[in-house]
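Only one protein chain is missing; all other protein chains are in place.
Labels run A and B following the written order; every chain starts at residue 1.
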Amino acid sequence: MSFFSHYDYWVMLFLAMAGLFIVIARGNLIKKLVGLAILQTSVYLLYLAPGKLIGGTAPIVHTAFTLYSNPLPHVLILTAIVVGVATLALGLALAIRIREEYGTIEEDEILHSDTAPTKNESAT
Amino acid sequence: MMVAVVALTHVRNLFAVVVLFGLYSFLTATVMVALDAVDVAMTEAAVGAGVSTVLLLGALHLCRSEEEKPAHKPWLPLAVTIGTGLVLVYGTWDLPAFGDPEAPIHTHVAPRYLQDGPRETGVPNVVTAVLASYRGFDTLGETTVVFTAGIGVIALLRRRRHVREDKNT
Partner (left out) sequence: MKNDMILRIVGKLLIPFILMFALYVQFHGDFGPGGGFQAGTIVAATMVFYAIIYGLNTARRVLPDWIVEAMIAAGVLLYLGVGFAGLLLGGNFLDYFVLDADPVVGQHRGIFWIELGVAITVCGVLLKIFYLFARRGPD
């Protein structure tokens, strides 16, 4: 097993970990959603890479070609892309509503304004 | 792509973040063409670089928050991320090499779909044949998920803001 036979997995893992880092470490809601989208996209590449055969072509059957790449990951990832954009749209709608209710989309400010009223109620 | 993602992590202006995300989606679509996934590349280019960027820009316009505040030093998330990455790299030792035709993914159902698909369904594009005919239930579930997301967004965002303020006064 040499470096060149597996490095495609490692590149995609780097991209996935970068997306995960954005989700965990950044407080802005929209940036978190972008990080989630990056994580999803890198996982698509992780699924598509093993399906490719060197010397093969796209899986559209034609008499001029004999070797085709594997069509099964393509089917799964097509569904995953559309579901991903649906999730992104719902997440953005939630972020907009949070912005209207709390006035901010920074995570620590939202948590602060959520815990502050209970402290006032316990004081009275 | 790695450069784009690292830049995206550090940039704080949210508009630049959205533009970098569009760039990343386009590069992903190009890589997918190189991996012979032409249907997926077209969908990723249309959906990821087109619709996702438009929705993010619309949400950014509504949220009006241009800059992100500086965070405390993120040592714990960095450690968690690097630890998870190393464990996953250890997990990829056993995966088949790139372009290996003896991998299990190529020996079970895929040759049957490639050989019998155009003959049984009359459709040369095997991806469409599998998506619409052999695995039609999954596509039904996916359409229902898109429908549910639309209904969810309608339920969240239906009332206008000034209507809500009239009800409060």
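Please note the rule applied: a residue touches a chain if its C-beta (ideal position, glycine included) is under 8 Å from a C-beta of that chain, and two chains touch if they have at least 3 such contacts.
What you see is a predicted model; the values in this text were computed from it and never measured.
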Given B:Gly58, B:Gly83 or B:Pro111, the correct residue touching the omitted chain is B:Gly58
Checked against the full complex, the residue among B:Thr9, B:Ser25, B:Thr81 or B:Asn125 that touches the missing chain is B:Asn125
Based on the whole complex, identify which of A:Leu13, A:Val34, A:Ala58 or A:Ile105 touches the chain you can't see.
-> A:Ala58
Interface with the unshown chain - residue positions in chain B = 38-39, 41-43, 46-47, 50-51, 54-55, 58-59, 61-64, 120-125, 127-129, 131-133, 136-137, 139-140, 143-144, 146-147, 149-151, 153-154, 157-158, 160-161
On chain A, what residues meet the omitted chain?
-> 58, 60, 78, 81-82, 85-86, 89, 92-93, 96, 100
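Going forward, only the chains that are shown with their structure count from here on.
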Along chain A, where are the residues that touch chain B in the complex?
-> 1, 4-6, 8-11, 13-22, 24-28, 30-31, 33-34, 37-38, 41, 44-45, 48-54, 56-62, 68-75, 77-79, 81-90, 92-97, 99-100, 104-106
Given the complex with chain A, which residues does chain B contribute to the contact?
-> 1-2, 5-6, 8-9, 14, 17-18, 21, 24-25, 28, 31-32, 35-40, 43-44, 47-48, 51-52, 55-56, 58-60, 62-65, 68-69, 71, 74, 77-78, 80-82, 84-85, 88-89, 92-93, 95-99, 101, 103, 105-106, 109-110, 113-114, 117-118, 124-127, 130-131, 135, 138-139, 142, 145-146, 148-150, 152-153, 156-157, 161
